[in-house]
Each structure stands twice: as structure tokens, then as C-alpha cells.
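Of the protein chains in this complex, all but one are displayed in their positions.
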Amino acid sequence: MMDHLLWLIPAFPLVGFILLALWGKHLSRFWTAIIGAGSVSLSAILTLFIGLNFLSSTPADGHYSQTLWTWFEVATFIPKITLYLDALSLVFVFVITFIGALIHIYSVAFMAADKDYARFFACMNLFVVSMLLLVLADNLLLLYLGWEGVGLCSYLLIGFWYENPSNGYAARKAFIITRIGDTAMAIGLFVLFYQFGTLSIPDILALTPTTWHEGATITTVTALLLLAGGVGKSAQLPLQTWLPDAMAGPSPVSALIHAATMVTAGVYLVARMHVIFQLSPIAQMVVAGIGAATLLIAGFSALTQYDIKRVLAYSTISQIGYMFLALGLGAWTAAIFHFMIHAFFKALLFLAAGAVIEALNHEHNMFRMGGLKSKLPVIFWTFLVGSASLAALPIISAGFYSKDQILWYAWASEHGNTTLWLIALFGAFLTAVYTTRMLLLTFWGDAKTAVSHYPSKLMTIPLAILAFFSLFAGFIELPHNFGHLTLFSDLLHQVLPETILKAGIHGELLFQLLAMLVTFGGIYMAYILWYRKPQLTEKLKQSAPLIHLYRFWFSGWGFDQVYQVLLVKPVVFIASINKNDVIDKFYQGIAILMVRLNRALSFTQSGSLRWYIIGLVVGAILILSIQVIL
Amino acid sequence: MNTPIAIEIVMLLAGLLFVLGIVGVIIRKNIIFMLLSVEIMLNAAGLAFIAAGSRWAQPDGQVMFIFILAMAAAEVSVGLALILRIYHQHRSLDIDKLKEMKG
């Protein structure tokens, strides 16, 4: 029965999109909001309904699926428009629709003054549709449809305020950089098709273990190609540079991109195709390595930003890095758990940051905020909860439970090692530092900008709901030495394998205590540097090497500059010198040659009869004499 | 009368006349003189035909001469008419001033 309802989940927002796109101009704001937010909310309710059904009576084969129609049929390639819902996609669908709905509701108030109200909701709805198709797709081609659709929507929404060319630049950057990854992924699809003769995900996953053996080149190549796609969408090294610039869009868009959609697509893809990655230790290592490197690099960058949204952007890159690290470690459920918790608190943080920015009349600079604790209490408390979860404040925050799992597996899983663990631990420290810094600069201290707007109920209620989940969602999965609750991982183990631990590993408690210590250490350090003794920061800023380091981190480790020099400039240069097409010069050359020849020959056409006759005579004599001689 | 003139001499005369004609066409500026020179060339050709005809005792030579004569008459009439028109239009018969067909 549930099978037949699946299509409605993406259909609601799709209808919303179509209505708004076609008649948005003629609809009143009220109806626009009803359609825009209502459609996603309906999806969310339906998802809850289907999800509860799924949980209460899990189907025998572990999934619901519904085929809508055969997309096309060429030779043996027959992709179908089939929706497929199992435990993994259920988690994603839940996060997408539920958080998506909250963000939509928030946007109703947040965007109220914008002139392109309908366009905003149309794009947001399409975003949700694409992401839903991505996670519900039964075959990789349909997944690719959602995948690219997400890219399109990010383009439309990042460049939402199109009058400003720099927004357009950011939008294009996001689209093109993610497309680089997508292209690699497309090649991966080709390989998969010729290996398995199908792009159906369940078929491929079923065939992989029998067709490929562990460590084969083809396995690694395929896994890496798919990973490249994931790296692009999830803003991991080396394709992470688009995400900080993507802050050009309205805050709800950032929330949607960072929490519910888009950047988690890579995590989903790797988790979905985990069988392939399991067969390739090298690919696994690369995934973990990318995750570790990214979380560190982004953590340092987050430390130096002054734009509140850019701090959050780098923190997203860093947290997704944790998810990739977990995926690489084979801690599949831990990655998905962190994804879910992260979705809650990151949506919360972005929405709250958006409220702050709006309250301060579009002030993004944290150094010009401050003292908002008492002026915007609801925002403050929810933001505090979100930050606690981001910084993984022990015991009470959900983020602690999800991140702690990853830290533990970095040490204990069979792929784990000391380096990865140390990086993850240090990343946790950095997270605590930059989170606290952001919190202190924004809400404590003296007020530097006057509050001009106060958030409405429509904005605060979603924040409160998200805050609730950011605190308590962690309790569905507790460490085994502390409650040992495994609701979440049990659900996911229907799809994802268990994490294999090294033999004879003990002392989980010790690692947990260490993690707590590190978190508190980070918070304390930030407290000292940016609240207690700000003069210390000033002093640190005097030293030359630190300034250089600061600038380096601030610019995102110079990736943008390197790409600019290595890729963008050469292409633009070639394009600009070849604007008039070198090859055309060749044909023009022929034309010019003809004209020259014509001039040379037309010189003999003097119009003087005398010359013609002389020519005749000379010619006759020549011919005669040749004849005589021969 | 009976002593036949050697064909070579007649041919030489024809050639001489022909060259005279060509030189005339080339160096004269006036179109009428050029037309006259052309006539000389035609007659030179005619002479050659007749000489050849009598040498090999064939009637073709004289037939050809009649043709040439007819053609020359036609040519002169058309040519003179053209010259008249040209003179009306350009008020000149100088061939160098009439160069219009330049490439």
C-alpha cells in the first residue's frame, strides 16, 4: 500500500514548483506562501506517515519501491523512473522534507519583503524535489537527474539576488565546480554500465561482490570516480571552494543547501554505493583521507572568518569532512547519524544567523555584532543550543553523540589509525574554538549595531523545533558504555554493514573523556582569546608569521588563487585570444590569396587593344616556333 | 607571263603584308587606320590562299578567298558602323583614350 504513495513525496513540492513557476506572478503572497511551504509540509507529513509504517512493519525485502514509468529503452539500457525507499533513503527523505518544511515556514516570514517571493519558493520547492529524487532514485541515472537538479537549484538560489554580479559569480562557481565532480561521476556511470549492464542500484549492489574482487583496479577506479562526484557536491577537498561563496544566497537557502540538501548528496552517494567502496581499500583510504584533510583545513579557515555565514560555511565543510572520514573508516551508520544530527543543528544555526543578520539590518560581520544575548533572547538560546551541538558539548548535546562515535571509530575501526584519530580530535578542538568564538562575538560583549527587526513567530517556532532536535535527537543512539541504545544504527543496518572493529580494543571511556576534555579546552581557549583577554588576540595579530598564516587560512588555504592561476586564467586566456577563431583565419587566408591572384591577373587586362594584339602575336610566334623546333 | 613566280616569293609577300598589317594595328592610334591594317592582314591571308591554290591546282584556295572577301566586306561595314557610334559617343577615335575594359 505504501508503495503507491511514494510518488506523492516528490510530487507535492513538484506541483508547488509548477504552480509557482507558471502562475507565481498572479498569486498573492499569502497563497504563494501556502503553496510553497504547504507543499513541502505535506511531503513531510506524508514522509512521517510512510516512515512510521516502515518502522512498524518493515517490508520483507527491506524497501518500498514504485515504478512510475519506463524512462526510455535503448538496446539493453532500460532505466525506469522508479522510486526506492529503504532505511537509508528514509533517513534522508525524513531530513529533507522535515527540515525542508521548517526552512520553508521560516522563509515565509524571512523573505516576506522580497519582491521575488514566488520565484524564491518555486526554486526552493524544486530544490526539495531534486534532492528527494536523488535519494529516492532506484537507478543511478535517476539519481543523476536529482544530482544535477540540485546543482541547478543551487545555481538559481545562490544567485537569487541577481542584480549583484558577484552573486551571479558565486552561483556559477558553485554550478561549474560541482559539475566537474558530476562529470567524473558520469564517467563512473559509464564504467558501471559496461560492467554490470545496468544502472539499477540494487542490481549493481547485488552483483558487485560476485563480479569484482577486492582491490581490483576497476573497483578502485569506479569508486574514485563516484567519489569525485560526491566530493564536488559535498564540497570536500579539492572541490570545496564553491561553498563559502555560496553564502551569497538568502540565509534559508544556505540552511537548505547545508543541512537538508546538496552537500549531503556526496555522503548519500558513498553510503549508497558502499559495497563498491568496501571492495576497494584504496578508495576507502582516499575517502577517509579527504575527510580528514578537509575537516582540518576547513576548521582552520572557520577560525579566521569574520562573516558569520562564512564561519558556518566552513564549519559545514569541516563537519561533512567528519562524515567522509566516517565513511572512509567503514563507520557507515556513524556517518549517517552525524549527517542527521548535523542537519538539525546546521539548519538551526543558519536560520538563527539569518535572523541575526536581518535583525541587524544585513550586517554580516561578527565584529560589528555583539550584545545580542538580551536583545534577541529566542535567537540567542536557540543559537546557543545549535552551537553546543556543533561544538559537541558533552552529554547534553546531540552533536556529542554523533561526533563521539566517529572519533571512537577513527581509533577503533579496522581502517582507523592514530593519525586519523588525532586529526579528528584536533578537528573537534578547532570546532569548539571557532564555535565559541562565533557565539561570543555575536551575543556577548557590547552591542555595536542596533537591532532594527525582531523575528516573528513564524521564524522562531522552526528555530525552537530545530533546537529541540539538536538537543535530544542524539539520544536515539548512545555509546555502549553509556546507555547502549542503538535504535538508529539498527534501522540502518538493514542497508549498511556493521563497522568492523580492530581486535582487542578497549578503553572507550578514556577516549570519550579525552574528547570531552578537548572540547572544553577549545571552549576555554576561545573564551580567553575573544572574551576574557581580547588584547591577547590583538597582540597575536602583531606577529608577522601569524598574520600570514591568518591570511592564508582566511582565504581558504589559497585554493581559489591556485585554481584561478592554473585553470581559470589559462582557459579564459585561450578563449580570449582565440575569439575570432584561428581556423577561420585559414579560410580568410584562402580568400585573401584569391583576391591577390585576381589583382595580379587583372593587371594584364589593361583594356589597351595594342597589348592584346602583341600578346596574340607573341603567343602565335611562340607556338609556331615550338612546333618548328619540335 | 609563262614563267611562274615561285610560291616562296608570293608567300614572302603575303607574310610581309601580314606583318605590315600587324605592325599597323599595333602602332596606330586611330581606329580607322587600325581597321585598314586589319584589312591588309586579311588580304595577306587571301593572297597566301590563292598562291597555295594555284601551286597545288586546287580550287579551295580561291573558294577561301571569296569567303575572306565576303567576310572582310561585312567586317568593314560593321566596323565602320561601330566606329561611327564610338565617335558619336566619345568624340574621339584614339584607341588609347577608349580603354574602358580594365580588369
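Read from first to last, the chains carry the letters A and B; within each, the first residue is number 1.
Here is the rule we use: contacts are C-beta pairs under 8 Å (C-beta built on N, C-alpha and C of every residue); 3 or more make two chains touch, one makes a residue touch a chain.
Criterion: contacts and distances are computed from a predicted model.
Per UniProt, the protein behind the absent chain is "NADH dehydrogenase subunit M"; the candidates were "Aspartate carbamoyltransferase", "Maltose ABC transporter permease", "Sulfite reductase [ferredoxin]" or "NADH dehydrogenase subunit M". Note that the undisplayed chain, when the full complex is considered, contacts A.
The residue touching the chain not shown here, chosen from A:77, A:306, A:367 or A:612, is A:77. Across A:45, A:186 or A:384, the single residue that touches the chain missing here is A:186.
Residues touching the missing chain, restricted to chain A, are 21, 25, 69-77, 119, 141, 144-145, 147-149, 152, 155-156, 159, 162-165, 168, 171-172, 175-176, 179-180, 182-183, 186-187, 189-191, 193-195, 218, 571, 574-576, 578-579, 581, 583-584, 586-587 (touch as defined at the top).
Assume only the chains that are shown with their structure count from here on.
The mean-CA centres of chain A and chain B are about 96 angstrom from one another, to the nearest whole unit. Considering their complex, residues 22, 25-27, 34, 95-96, 99-103 of chain B touch chain A.
Remark: chain A residues 601-610, 613-614, 617 touch chain B in the complex.
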